[in-house]
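Could you have a look at this structure, given as structure tokens, before my questions?
Missing here is one protein chain; the remaining ones are kept as they sit in the complex.
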Amino acid sequence: MADFIPHTESETREMLDLLGLDTIEDLLSVFSQSMPASGPPDLSPLGGGKDERALMEWFSSRGDRNLSSSRAVVFRGAGAYDHFIPAAVSALVGRGEFLTSYTPYQPEASQGLLQAIFEFQTAIARLYGMDLANASLYDGATALAEAVLVAVRETERSVVLLSEGIDPEYRSVVETYLEGMSVRVEVIPLEGGKTSRSALGKSVGPNVACFVGATPTFLGTIDQFEGVSDLLHEAGGLFIIHANPHCLALMKSPGEWGADLATGEGQPLGLPLSSGGPYLGLLSARKKFVRRIPGRLAGLTKDREGRQCFVLTLQAREQHIRREKANSNICSNETLLALQALVYMSLLGPEGLRRAAAGSWSNAHDLCSRLRTIPGVSLVNPDADFFHEFVLELPLEADDLSRHLLQNGILGGLPLGALLGPAWGRRMLWCATEVRSETEIARTVEIVRHYLVH
Amino acid sequence: MADFIPHTESETREMLDLLGLDTIEDLLSVFSQSMPASGPPDLSPLGGGKDERALMEWFSSRGDRNLSSSRAVVFRGAGAYDHFIPAAVSALVGRGEFLTSYTPYQPEASQGLLQAIFEFQTAIARLYGMDLANASLYDGATALAEAVLVAVRETERSVVLLSEGIDPEYRSVVETYLEGMSVRVEVIPLEGGKTSRSALGKSVGPNVACFVGATPTFLGTIDQFEGVSDLLHEAGGLFIIHANPHCLALMKSPGEWGADLATGEGQPLGLPLSSGGPYLGLLSARKKFVRRIPGRLAGLTKDREGRQCFVLTLQAREQHIRREKANSNICSNETLLALQALVYMSLLGPEGLRRAAAGSWSNAHDLCSRLRTIPGVSLVNPDADFFHEFVLELPLEADDLSRHLLQNGILGGLPLGALLGPAWGRRMLWCATEVRSETEIARTVEIVRHYLVH
Amino acid sequence: MEPTLWQKSRPGARGVFPPGVPPEIFETRCPEGLRRESPLSLPELSELDVVRHFTRLSHLNRGVDTHFYPLGSCTMKYNPKIMDRIPEIAGFRDLHPRIAPEGMQGLLESLYTLEELLGHLLGMEAVTLAPAAGAHGELTGILIARRYFESRGDRGRTEILIPDSAHGTNPASAAMGGFSVRVLPSGNDGGVDLAHLEEALSERTALVMMTVPSTLGIFEKDLLKMVAMVKASGALLYMDGANFNAFMGLLRPGDLGFDIVHINTHKTLATPHGGGGPGSGPVGVKAHLAPFLPSPRIRKEGERFSLVSPKTSIGPIRSFIGSSLVLLRALGYLQMLGAEGVRRVALYALLNANYLRARLSGTLPRTGSGLCAHEFVLSAKELGAEGLHASDLAKEILDAGYYAPTISFPLIVPEAMMIEPTETESKETLDRFAEDFRKIVERARSNPSRVKEAPRRTPVSRPDEVSAARDPVLADPASLRAL
Partner (left out) sequence: MEPTLWQKSRPGARGVFPPGVPPEIFETRCPEGLRRESPLSLPELSELDVVRHFTRLSHLNRGVDTHFYPLGSCTMKYNPKIMDRIPEIAGFRDLHPRIAPEGMQGLLESLYTLEELLGHLLGMEAVTLAPAAGAHGELTGILIARRYFESRGDRGRTEILIPDSAHGTNPASAAMGGFSVRVLPSGNDGGVDLAHLEEALSERTALVMMTVPSTLGIFEKDLLKMVAMVKASGALLYMDGANFNAFMGLLRPGDLGFDIVHINTHKTLATPHGGGGPGSGPVGVKAHLAPFLPSPRIRKEGERFSLVSPKTSIGPIRSFIGSSLVLLRALGYLQMLGAEGVRRVALYALLNANYLRARLSGTLPRTGSGLCAHEFVLSAKELGAEGLHASDLAKEILDAGYYAPTISFPLIVPEAMMIEPTETESKETLDRFAEDFRKIVERARSNPSRVKEAPRRTPVSRPDEVSAARDPVLADPASLRAL
């Protein structure tokens, strides 16, 4: 019904006249040689078009069939977190000049986004304790895969060690990315919620490109990496940490642990749960890897009048110049979401971010200690500290509890059986962020208690 | 919890030092002489403050207690209409440069809004068929009152004739506005939905400042005004028409009927139902009244380089210059909503507006003919044409049907008893706009039928 | 500059396709005499054309979101973005105003809560939220006073006393309310002169309207004495509380003895001005005036809210219940601030004004002395010697990257420049502004002709206002050409 074509009939006519064409259909001759014998496609499945109102009705009714956070209180994390997002974020990010602009290849007409990208890089580098960060990658999983590829290329080695603390789905993505390479992935187990130091020691060797640790781990525990950096560097490998940026407001940063590269999922920095995407891949690194890292980089420079300005730089690493020798194939990235994360971080500032992170930590600990009072419920990895997620062992199948909670408007912890195997069938990964209220926590604990202790 | 004060503690200290003050409380000495004996106010009812999230929860839960159009299908008009509003409207109107600017008294820094006001004036003048329009008044009712005051001042006469077709609440507002004047309001009755020509003829005389007609009338009928303009002008009075701008896309305009002034409520032009406000008062006029009319006016001019530009003009009519001799006391108006209406009109264009209006007309006629098939239901004023509202006579109290419909998620026609007196107790003013679907109409008719013909 | 919508219009171009039916259906079925005959000259554009047009227009406009806006009397402070979300809640945005009270309990509860909070902050026993703006609130208050005296059979009170420093809406509202205006000349300190007041008060005085703090940004030092004098005369006391930002949570008009007060939510309470509106102008009154408040009134019985229209009311002063979506913002802001925040807002408004006043001392003479309230007034009169007006300085200030202060108001100060920084601006911004202002005043003395040519960095230079007023073009000529 609407096609956003601005032409009036007479304008179309004039344009066709200039081209010497009778009707607009004559333009199909562009394809003539290639028009398949099957004739023009049947477009009937596309229907007759909708006006704005009918369209919104269609989507709203589909939206109503999803148990979003407005209908189910979220106690689930596992890679996607329900955080507070200030109203000013969307008011600023949604401005047309940002939204409808392209990659800032023409710096004179794109200073706004270039500066924002530069500021985003700065904020991420500072948060992760690294020297620099890029302008974004697709999401946390692909950022991790790209970081692994940096290590493989840098070291020209063929073994990649991943901590068991890495989200198992991220691990699968890394494996998919490595599909075409002759690289072997080895998992270093967790012991009590922390990377087994003895297993790691045994596996690090001359073929190891890198070890990737996570903190918090997928199970919520805070892993510790004293000496890991030295261990890797002595063996000529790189040390990569995947970390949740929200937790880094309070937790020891990858930089402080001595990592060479760090990755993260930027969703907790002001992005809604979004049904899973678009998300925001974070990659930061030590300066010496600057020419290795994938993705765009905005740099500070001066214009002809000596004014501070910004430009995409070191493009020779990228596919549009380097082609098959590029650091990565990435072209479109997640700039708008990087802007969103930047606006979020500037609005909260260091104190706000620390306050929110402390709220998550505190709510999760409150939830955990209350749930542990229920008979038959115990904390897995009780000796490890955790941040805002933790795994509980239940007296029955986690899937059953999960279903029961959902019927009560609660998205409870993630049942781990499907992801980690039947041995984990009675285990559930819980999360509480700063937005959970005391009432929500209390009510949830009561429902769990009632269900388990009928 | 948040107060939007940007000062750091040390900045506050430096500022106080410059002023030679110890603490910020020392500034209370500004009031010292006036500080009442009762001491500082007790602020406890204001509570401890809320963060953004808690605030939105408070309001959302209150919003859920309102039967807005997302929860009750609207078949009610009577001065507030449920029309389609394109998504681009709020995207543009909400831009900070518009939203957070002041009245454009400094034209060089306010060309955006000045041009928009000028364009709004143009669109309203064209829609109403008049020479000019102002930059907005508070709402339709006060616009009507202000137009009446123009007539009173212009003619220096003391009788104002209002058609019974004017919304009775608008009539009350006019009476409130005239409270301090020695002016008498006389109502000219409707006959079969149109202003009684004989009554009007009898009332028009040398004391009459103006006659005000409405089209459509409050009862939905399309009033007709052949010869009314001449009748008034011969008697030295003015002719004012209050008209719904949505209907004017198809209906004869006040200008075409020969009105001197025209008013309207701009809500149907892209403003949501808004729980009643803010709305948008429209006032347009013949050129000769330009120095009489209230409110701001933007005019076209040139800057020093000869470039087209805009400026607030004829300010000598206004309160900030003319004070007690001003045309009106209006200062702040509804500029942002004027902008909203302008964006709406530009997006729809003449064809879109005509299409939407035809949709309202068509849906209302469809609804009417279906409801009339129900035994015991009849159309009041069957001999008058109507636009998108009509009055039905029911076999029982309209209030009862209204309540029943609301329980079924339908905001049915307005029961008229409360407004027009007990004689109207079984009458209901229905409306259907372009957004009502065939399904909604059919369902509503069935529910009414079932209720009336148990 | 951007061409107008009609200059861009292309006959036949289509924008958004709305729900509806082809207009021909109407035309074939509706009698000719009722149909619009003249063509509908609205612009014909694509959706992209419209988006570009208004995006570009926005770039030609300065707001608080883009520039420091020290516009005196207007309180151009930062309005939190979260408040923009409240009017978007479907339960309020899409609520029909003619629904029965059962269908709007959430709205009524919210507005009732706001009435209570404002009553508390103003020290008034009853509050109406109906008025659509400050001036509308004034008219409401004046009509209430009229009814009050009528109810007492006192028909001789036909006069309202208003200081010469008052905002123009005060006398204009008095006139609309059917009163004659008597002007109170200011004393040397810019305040109301007690002797003049004494002399002016009589049994004809219905109302004395005072702006507190005054438009000079000064708290009348003899305020309590004046109040007593007015009360003694049998007149009512009206306070123009547009400058609420200066005293919110610190002082209550009711406690000072005022009978009626209006405030402007669009100044103090988180409604951005939107280029001139919307706003709203709640009015608070003491108990003896409550019966006259405009209808409808919200009534609370137990947990249920309803609407009533008391017979004693002056009647409705606008359609429906009020500018709800504006009022909800005010409520949200007060709830967010809480007790502590409300006080801090006012204290920091005082601090910023006094700091900037001190930083600007030595540039242009100030009218008034000592601490100011939330704003202060300088006079550029002495620059008259160089042939310059306050308005010329204003244009230089635009060029320096600010909006300009209020000029030519209050009328009692020749070449007035009224400066109100508000509490939401940082010390850094004030320091920068003070420095720039100082340079501009220096430039005005050293190079007045250059100042006459300002502004140069704005999208247009000074518009020809004289010819605009001489032969006003108020509608786009291109809209007629298109026909």
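Lettered A, B and C in written order, each chain numbered from 1.
Following the convention adopted for this analysis, contacts are C-beta pairs under 8 Å (C-beta built on N, C-alpha and C of every residue); 3 or more make two chains touch, one makes a residue touch a chain.
Predicted, not measured: the structure shown is a model, and the values here were computed from it.
S.K.: Which displayed chains does the hidden chain touch?
M.R.: When the entire complex is considered, the left-out chain reaches A, B, C.
S.K.: Which of A:Ala88, A:Val187 or A:Leu452 sits in contact with the chain that's absent?
M.R.: A:Ala88
S.K.: One chain is left out of this view; which of C:Arg10, C:His196 or C:Arg299 touches it in the full complex?
M.R.: C:Arg10
S.K.: Suppose we count only contacts with the excluded chain; which residues of subunit B make the list?
M.R.: 1-2, 4-11, 51-54, 86-88, 91, 96-97
S.K.: Tell me where the left-out chain touches subunit C, residue by residue.
M.R.: Against the left-out chain, subunit C lists 10, 13, 46-49, 51-52, 55-56, 59, 64-67, 78, 80-81, 424-426, 428.
Convention: only the chains that are shown with their structure count from here on.
S.K.: Which chain has its C-alpha centroid at the greatest distance from the C-alpha centroid of subunit C?
M.R.: Max centre-to-centre separation from subunit C belongs to A.
S.K.: In whole angstrom, how far does the Cα centroid of subunit B sit from the Cα centroid of subunit C?
M.R.: Those two chain centres are 19 Å apart.
S.K.: Mark out which residues of subunit C touch at least two other chains, giving numbers and ranges.
M.R.: 13, 16-19, 45, 47, 51, 55, 80, 82, 84-85, in rising order.
S.K.: Quick check on subunit A: which residues sit in contact with 2+ other chains?
M.R.: Within subunit A, residues 51-53, 86-87, 91, 96 contact more than one other chain.
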